[in-house]
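What you see is the complex with one protein chain gone and the rest in place.
For subunit A:
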Amino acid sequence: MSTVSSARPAGALYWPVQARRNIGVRSLFLVVLAFLIAYGFLFPGLFSASGFAKFTQSWFPLALVAMAQAILMLTGGISLAIGPTVSLGAVIAATTMAGPLGVTGGAAAVALTGLGIGAATGFIVVRLRLPAIVVTLAGSFIIGGAALLILPRPGGAIPEWLSDLLAGDTPTAFVLLVAIVLLWKLYLATPLGLSLYAAGENPVGAYRSGVPVDAARVAAYAISGLLSTGAGLFVAAQTGSGDPVIGAAFTLNSIAAAVLGGIGFLGGQGTMRGALAGSLLLSLMISVMFFLGFTPVAQYVAQGLIIIGAVAIPQFRKVQ
C-alpha cells in the first residue's frame, strides 16, 4: 500500500508542522494586511525609512506584552500584572542606566527583575495551585507599588544615545522584534518549549507522558516577566525617562491582542504568530482610528466592538 507519508522523506517534518500552524491564522493575516494597506493610504510616510521606524516603534512594546500574555494563556494561565511589570521595568531602567551601573548593568537589572518576578509568580501559581488570575491581580498591586516606591513621580533618565538607538530613525525595534521571534522559535523547538502546548491543553495526559508540566509552566511565567520588563525598558527609552504608571494600559491591551490573535483562554490553543498579528492589528486599529479623527472615547468603543466581533466570528462558524 503506498502512503502519503512514505512518499516524502521522513526528515521533512519541521516545516510541514510550521505550515500547518499557519492555517488557523490565515484569515487574521488577511485582515492585518487590509489594515496595513489602509494605513499606507492614510499615512504614506510609512514607506520611508523613518516612517517605518516610527511605526514599528509604536507597535514594539505591544508586541512584547502580547507575547508575554500569549505564552501564559497557552499554559492555561493569564496575567493581570503585565502593565505594572512594564512600569517597573521602565522605572528600573530610568533609575539605573544613567547611574553607576551603566546601560549594561541597568539592562541586566531589568532582565533579572522580570525573570525573578515571573518565576516567583509562576512558582506560586503552579506549586501552590492557586488561580493565576488572583495571584497576578495581587501581584499587580505589589509590583505597581514597588514601581511607585522606586520612582514616586516621573523622572530618571535614559542615556540619549540609547534612546536614539531604540526610538530614533533606525529600524532597531524591528530588528529586535525579529530577533525575539527567532529566539521564541528556538525555544519552541526545545522539548521544554514544545511541552508548553501539552501542559496547557491536557496537563494530566502530559504528566502521564513524562512531560515536566510544572517546569514548563514556571518557565513560561519567567519568560513572560522578562518580556514585560523588556517592554518597560523600551518604553522608557522612547520617552527618555521613567514613569511609574506608564504601563497601566498594557494589561488589558495584552489580553486584547492575544485574543484577537486567536489565543484561547483554556490553554494550548493558538499560536505566537497569531498573537503577534493580533498585537499588530490592535496597534494599526488605534493608529487608523486616530488618523480618521475618532475621538478617544469612540476609539475605545470601536476597539471593544472589534475585539468582541473577532472572538465571536469563529464561534458562529462553529455553530454552522
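The rule we apply is simple: a residue touches a chain if its C-beta (ideal position, glycine included) is under 8 Å from a C-beta of that chain, and two chains touch if they have at least 3 such contacts; residues count from 1.
Here is the rule we use: contacts and distances are computed from a predicted model.
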- Note on the structure: UniProt lists the protein of the undisplayed chain, choosing from "Dihydroxyacetone kinase subunit L", "Ubiquinone biosynthesis protein UbiU", "ABC transporter related protein" or "Ferrous iron transport protein B", as "ABC transporter related protein"
- Message: For a quick check of understanding: of A:Ala53, A:Val211, A:Ala258 or A:Val288, which residue touches the chain that isn't displayed?
- Response: A:Val211
- Message: Contact with the hidden chain only, please: which subunit A residues?
- Response: 1, 3-6, 8, 10-14, 16-17, 19-20, 186, 189-191, 194-195, 197-198, 201-202, 204-211, 268-270
